[in-house]
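Left out: one protein chain. Kept in place: all the others.
A, B and C label the chains in the order they appear, each numbered from 1.
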């Protein structure tokens, strides 16, 4: 809890679980005080602000550190005050709502590649941000690093300014300095024009894909309907390769700390555990809030038996399996045809894919929840409406999509690192 | 492969799985030669035989080392020649068939507790054999240790004689020595009388339990029917606490290396992986041979999603889930009644148990195999016959048993260790 | 360098050491920027100051974190401004000079035991500070923790206030707050009276021991002469059990970062390496500064061969071996008499002690430095003067002391932890 937040592991001996104790003999230990916060030194703050003031093509990157430090109000004020374009990392989505006009997530590659000043607010230049290196970043990009963890400062790229401190506290310091200086980045700049144009193009392409009528559905169509039908304050859990990646773009977050995905380490198999934990917390504190768990079919296979736990504790999680038969990247025509003919999958499909047309929804019904097998947009809408409305029963919607479906063509392959 | 056999882990990079190579460029590497064997020194052999010759209440314990060294023919000859009572460890069942008249598995506690000389043939005095210590063993028991691994000799108990070498080679040495000396342990001794009486009592108690007509069924009834209906040469995979323990007694093995259970480390979650591996080997070499995988319901939960793999490769494994709702030891009356009323399981059942009456068989049908939900002996028989007969399709028989069902009362709790 | 400072390990392949490169092909990499600093949040600062303002018996503990952050000027101002009694931890000696009138090191146990408010400035409640627990501390002591490392906050004792940030930056914040509030702890308080009295008593006892004329000398006499004769700005390296402990009290530091001892982990064998590193740095930057390395004879034995390195690089280190024949705690009369008779040490001295009267100084002369064997105060003075004056040659003074010599009787054994 103190310093850089992280997970901990608590091991409870088996015999403790069933033991009984005399309640009067229980010693209550006071909870530890809330984490202490620190601020950046004043000179570093004003150096950072000066650099931003001189930027031609600035970009604010909001990381999960911002979410952890509950900095949403101050960051929102900072974005509004300064007019900066911003980009959230996956777990930081919703710190400022994804539909804020300054969000340039739909022009991510362009924004990263042309920014002359990048402000990292609790984000790290790891593989998710392509290590801050060309060709994904300008070789002369100036990086301003704001972080709670001194040991992370200067990783991969030598920063132009560093602000060591709690993200929320430092954001407040930045706000004060910007207020004093009356600085605002002009919304009619060339940079904004370029970004807005790119956003428009990308959104049109996504929309076109989303509205395709052909069957089986593609990823964009599926996510389009999910976005339309789930409550805006839902907690989104997401895992799987394409499912998680495309979901990052297609499923907006409007509130902070409402998205749980594989994060920095890209671990598969954690989604159902995340959903159970989120649902238990929600049950206690915000019983109206829904947990929507969107899984690739391979990802679901890692811990699908956790559906039993979900049913045992009667947690009304909506699991959506986006089922492309375990294909990691789109199949070619021939494989696809053979697969449709239901030959021996061991001979006609790639070795790491799964059996076609599996009925994952029956795993939910086997344990007492509701299962839906879905092939068309209409079936998807119907199943989603029913699941979201029923706040008593867990459900699983098994959505069959085209194994040839893939992400839109990317300018850069996902993890490009400089080859210089 | 050489020395003490063990598992190995092979890690294949993801991109290797889908790569293609030019077949002509493949370099074939010759397989390593078969493992070299060693024999015990002559003086140790004759010392061991002398000790056995003077034993009043000898006991031969056959361990999995005997199975690994393919010593079955020689051990069988040794048992027949010398007339010794023998006891197999779990993974050694079938080295000599469980129905051999000298097998005293049904009088295990008595045999261990009163033996004055114990011959360990590739078995270790670990927790499964109660560390060779009182009260499960006589404090003055003489131990003859026959093992391939020098470092294991003398563990826990100081042996009276040690024979270091390959189990099969040393068994041959013992056979020769016994033949020369014309020794045979008399079948009308007090020791044999005591053991036979105990066996008779225990088998009657098991039989009575097996024939109980009340519903839900108990463990003994279920195993009784399995024993009757599966081919004698089936490969048995077994895991779960009670399921594995009672199955050790109730399901005989007639051939060596046909039983796979959690073994020395007692790891849960390995059963389905074992079954898949066994079925792939069988498919290749002995396609008529069936793999029967008997799982407790908790154990099945560890890796139930592997059913997808079973169906993908079309392996006709018969999975039997002996389903007592995840209860480790029999429930008391009150819990049981509450549970039957289908109240909120979180309040009426012990925290580590599972949801009652789950339909595990639907996991099999979700992936294309056959599922059976079974509550009575008749349903069990029918499902078993159908599954065993169908050599094309995987099946899962979900057998509902009494959550209050437990093992017969034991003289000693399972893992008793000396408290002296 | 960033965050909590620590050591690092650089491994240079053997063949690199002798390789030659073309100087023109060397790429120079810029040094990383100086470590960023952080400050405490304002509310925590004013909370801490309020607690101090209400303290009856406050105590400031200065830790090595204060030395690392170069906070000496501000801490000195703080001590002068507020009038607080202070205590340095071993590696923090000299941050404020040991002869400052507010230093209560000579009344350490009393100060710790009766303080009602303890301010930790870069110090941790580890074994050196008896974990902050009774009987060495009041059970109701209020702890104010000032630290650069969030994860250390709240260890062992729940603090009354925490200030997370760079020690120097936070000290400045405290200074400002104290200046504003015009607070000063009165020098005529009961607390100061008690501490001053204790200091007087302890210093008199030390002085009496220091002036004893009997031979062999005791620790206090030896340290008394060292203190008198070495330059005030010498770098002191110290290791050994009694030698390091008594040296902490008897050898004052007047400048920060001039004392190197075994520190938090109490590792023996590091002294000569410390001395070599310090001498190499001094040679480069402050060639007038002397490195004085005071070693117990057991401690010297761990890495005495490093004297060769000292001589090879001609580092004018003065090593003083305080030689009590490897006795950890004072011998009894009988052992001592036997030892003096030079019997077989294996029979008359404790097994973990060393040979009596060894000539460690000859190890120095074997490698080209100067060695002195010293039994009396006069010899010690003469050898010290010669060593300190000669700035070209390494020297080793082997000082024979009474194996029965020990620390003055302590109120508490060194590492007392609560037994409650």
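One rule holds in what follows: contacts are C-beta pairs under 8 Å (C-beta built on N, C-alpha and C of every residue); 3 or more make two chains touch, one makes a residue touch a chain.
Every value quoted in this text rests on a predicted model; they were computed, and no experiment measured them.
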Since one chain is left out of the picture, which of the remaining chains does it touch in the full complex? B, C
Missing-chain contact among B:59, B:115, B:143 or B:162 belongs to B:162
Option from B:38, B:99, B:179 or B:201 whose C-beta touches the chain left out: B:38
Sole touch to the unshown chain from C:82, C:143, C:292 or C:358: residue C:358
I need the residue numbers on chain B that touch the omitted chain, in ascending order. 2-4, 30, 32-33, 35-41, 44, 148-151, 153-154, 158-159, 162-166, 169
Identify the residues of chain C touching the omitted chain, counting contacts across the whole complex. 14, 17-18, 301-305, 308, 311-314, 344-346, 350-352, 354-355, 358-363, 365-368
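By our rule, only the chains that are shown with their structure count from here on.
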By label order, what chains touch chain A and chain B together? none
So which chain ends up in the middle if you average the CA atoms? A
Per the centroid of Cα atoms for each chain, what is the distance between chain A and chain B, given in Å? 47
Computed distance of Cα centres, chain C from chain A, in Å: 51
Quick one: which residues in chain A touch 2 or more of the other chains? none
